[in-house]
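Removed: one protein chain of the complex. Kept in place: all other protein chains.
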Amino acid sequence: MIVIMKPNAAPQSVESVLSYIERHGLQTHLSQGEEVTIIGIVGDKTKLPTENLVSYKDVDRIVPVTESYKLANKKFHPEPTSVTVGNTRIGPDSMTIMAGPCAVETEEQLINIARAVKKSGASILRGGAYKPRTSPYSFQGLEEEGLRYMQEAGKEFGLATICEVVSQEAIEAAVKYVDMIQIGARNMQNFILLKEAGRSGLPVLLKRGLCATIDEWLNAAEYIIAEGNPNVVLCERGIRTYETATRNTLDLSAIPVLRERTHLPVIADPSHSTGSYRYVSPMAKAAVAAGADGLMIEVHDNPACALSDGPQSLTFGKFEKLTSELKPFCHLMGREF
Amino acid sequence: MIVIMKPNAAPQSVESVLSYIERHGLQTHLSQGEEVTIIGIVGDKTKLPTENLVSYKDVDRIVPVTESYKLANKKFHPEPTSVTVGNTRIGPDSMTIMAGPCAVETEEQLINIARAVKKSGASILRGGAYKPRTSPYSFQGLEEEGLRYMQEAGKEFGLATICEVVSQEAIEAAVKYVDMIQIGARNMQNFILLKEAGRSGLPVLLKRGLCATIDEWLNAAEYIIAEGNPNVVLCERGIRTYETATRNTLDLSAIPVLRERTHLPVIADPSHSTGSYRYVSPMAKAAVAAGADGLMIEVHDNPACALSDGPQSLTFGKFEKLTSELKPFCHLMGREF
Amino acid sequence: MIVIMKPNAAPQSVESVLSYIERHGLQTHLSQGEEVTIIGIVGDKTKLPTENLVSYKDVDRIVPVTESYKLANKKFHPEPTSVTVGNTRIGPDSMTIMAGPCAVETEEQLINIARAVKKSGASILRGGAYKPRTSPYSFQGLEEEGLRYMQEAGKEFGLATICEVVSQEAIEAAVKYVDMIQIGARNMQNFILLKEAGRSGLPVLLKRGLCATIDEWLNAAEYIIAEGNPNVVLCERGIRTYETATRNTLDLSAIPVLRERTHLPVIADPSHSTGSYRYVSPMAKAAVAAGADGLMIEVHDNPACALSDGPQSLTFGKFEKLTSELKPFCHLMGREF
Partner (left out) sequence: MIVIMKPNAAPQSVESVLSYIERHGLQTHLSQGEEVTIIGIVGDKTKLPTENLVSYKDVDRIVPVTESYKLANKKFHPEPTSVTVGNTRIGPDSMTIMAGPCAVETEEQLINIARAVKKSGASILRGGAYKPRTSPYSFQGLEEEGLRYMQEAGKEFGLATICEVVSQEAIEAAVKYVDMIQIGARNMQNFILLKEAGRSGLPVLLKRGLCATIDEWLNAAEYIIAEGNPNVVLCERGIRTYETATRNTLDLSAIPVLRERTHLPVIADPSHSTGSYRYVSPMAKAAVAAGADGLMIEVHDNPACALSDGPQSLTFGKFEKLTSELKPFCHLMGREF
């Protein structure tokens, strides 16, 4: 932490900052420039809420020097982490495709979709049983019944399974049926849910919040890992910007930024981010080229009749075309697929 | 809902959209322009997921015509709602000041703050007992103990009380001690929590999410009201933009927009939005002038030592100065204070 | 400027940063913490492009300590500046209302509008003669003829006049007819135009760019002042955010932020920012309460027939109502009006 004083700060102002810091058992390091005075703080910063120093007289700004996340931080864990989900592994040498419907609708539908995505190369079946919807009047999911269908469909085709969870109750149910749980964008800073996901024992896919910075996202991952669960996979799914041509703006530069800051695997979701099936294929390829460890893609047997997010779902044919076109990109990136 | 076809859409494409809509029991209304064909949909739109129509051939865009929120909608409830909280009332004729520390720290501190804010004109005591913090290593609140202190401090000075809740457990505890619960910005689309808040029986202060549109915010309010709880107050607390001079950007134009769209009361939080005590006073006055029904303001006996959000807290002296300066603005707006 | 090294930076890396800085005639100040090493740079930073230091080995970040604008900076010019425009003065004790049509359409129309805005308390007549329009097929303004009408209307009613300029040619024409020129949001970083405005000799209203930070805005003002023209007035006119209920988001907290950073006057434009006449009145009052030195408001004799921006224009009646309601707010703020 560095404290930058205002130009011509009074000596007493500098003195009172120094004594505040030292009173809390930290050391200070004074640097007097021609224009400004700078105070470095050395020691265990958890001992005082240093941000409050900005209310001291003549203090201009506080600049943090170290990140607040430790367990997710590459500085303290330089090797990339691989996360095992059922019979598959998400990490640096492979390309993991999670595919399936936005919402689980019927058992028969899910079996059909599972068969199709397995055939085209997906290794994880996705499907929502608890749907967080903007309007209370939209379809909210089949809940535990949906989880059961997921388990059956996964077993039948040798697919691992993932479902979004929105509450402790949903986590308790998910543990019984699926291989991985997902924290959605709207819950990325639902810290209670993050802790519960951390205690669930299941690997966790953590979607980026619609307006979360990369550092807030890594702090959210820290909540999960701090509960003893190191199996966290990050999913870039678009951020909210002023552009309305796509539902959100897929921030692919987050992938190389994350590679520098964390050892956790990163995947991308070109379906939710763009909001249109027409943009899924180019953005899936771009995500692979940017270094993603996997993709989450919505596939539906009849998008026009989907109960949720039909506009962004691929048909079986389009999904098969996509995965066959993706293969050589994965190989160029040194990934098996 | 209106379906806009692409220029020169094939007649069969138009036909198949028409028959899809009519098959679901809705009526259509065809309008053939020189350049484009437009199809209006008449009837109960909950019968089909009309958004999926964009995957139909030659469909250009779908334009919604009516809002998805009904109970929060001014169109169906033109008179402004007043919400009673303890011995006070939030609504069109009054100016409600909610003041107190970001986090409840000790009993003694809270008593001191409560005395000071009461003296300066606050009618509701705010104080966090459950703190959602970006980092898992930051102070997370006193929980139920903090609620108890709130109740005592409220009683001693005749203040109504409000606390943020972050889980069902917190709601269950809050019901025992405080007069109003708050859903924070990070939980604005935690739909499970919204429903539980709706069932709590307590009035709810719903903060706007950091990247929520006004319509998403009203849909979140709809979740609460749909559970049978009409006592919802909205709180504008800044949205996330690219500007870094303030923590967030207080969107005061949301106030007149909300006045057109909803009958619910609206307050503003100049403390969290700006992130600095230096900007609280001008933005508080601006919020009153823009039409706010109330203000939420952080006050601390010793901001430099606050365990949370010290930089934005007012001292007792600054708070007293603010409320005395606010009075004539409130009177100009026809509000008692 | 402070250089923050990565944790465990090699001593040679630190050494090579130190020697790079010192080679350019600047002094360094080394601060070795437990986790990180920090290097302060002392001296005239214009001597080396310090940002490049991030490409040095083991450098984590560069933190600027001083602002790049000097002439616009309050630190070096603590007293507020007043700017004289024709027979009026924009500054701390008055409330300056600039009002008029978005675009000058006909001589007769402008005379009518000038009469009405003068009667209701405006002191500066605004009107666009050179219109920057998103589409090349929209009405682009009357150019010099429009300026001439402005001059006549101003003279007839004793109003000072302001027109937007979009090119050197427009500045040359404006100098002959009007009292103040305006640089629009889209040209805020058109540095050539800023320099020409600086050399024009006329006072300049500098609108904030749609996505400009406050510091970029002040740097743009610096371009004008650096040409020897200190008569710059800033105009907050809304920034681009994801919210679509208003055209842009009026960032009123920019006003108190600017009060700390610069001595220049600041006004607000509630017409362009909100895009709707229905929100002009509450946002005008809010801007005054936030500390604005003036307002720019669009007024039209027949908004439904305006050639540009009709939806946000006030009728004469609405404008008169607004100014009479504004008066007591101005008096509360210690401003004559």
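Letters are used for the chains, namely A, B and C, taken in the order the chains are written, and counting of residues starts over at 1 for each.
To be clear about the criterion, a residue touches a chain if its C-beta (ideal position, glycine included) is under 8 Å from a C-beta of that chain, and two chains touch if they have at least 3 such contacts.
In this text, all values refer to a predicted model and were calculated from it rather than measured experimentally.
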Of C:1, C:53 or C:98, which one is in contact with the hidden chain?
C:53
Considering the complete complex, of B:241, B:281 or B:308, the missing chain is touched by B:241
Touching residues of chain B against the unshown chain: what are they?
2, 4, 6-7, 29, 31, 33-36, 38, 40, 42-43, 63, 65-66, 75, 240-242, 244
For chain A, which residues lie in contact with the unshown chain of the complex?
211, 213-215, 239, 241-246, 249-257, 260, 273-274, 278-279, 282-283, 285-291, 328-329, 332
Suppose we count only contacts with the excluded chain; which residues of chain C make the list?
20, 46, 49, 51-56, 68-69, 132-139, 166-168, 186-187, 189-193, 209-211, 216, 219, 222-223, 226, 240, 276-277, 303-308, 310-311, 313
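Simple rule for what comes next: only the chains that are shown with their structure count from here on.
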Skipping chain A, the chains still linked by touching group as one piece
Of the other chains, whose C-alpha centre is the longest way from the centre of chain B?
C
How many Å are there between the centre of chain A and the centre of chain C, using C-alpha atoms for each centre?
38
Here the gap between chain B and chain C, centre to centre from mean Cα coordinates and rounded to Å, is 31
For chain B, which residues are shared contacts with two or more other chains?
211
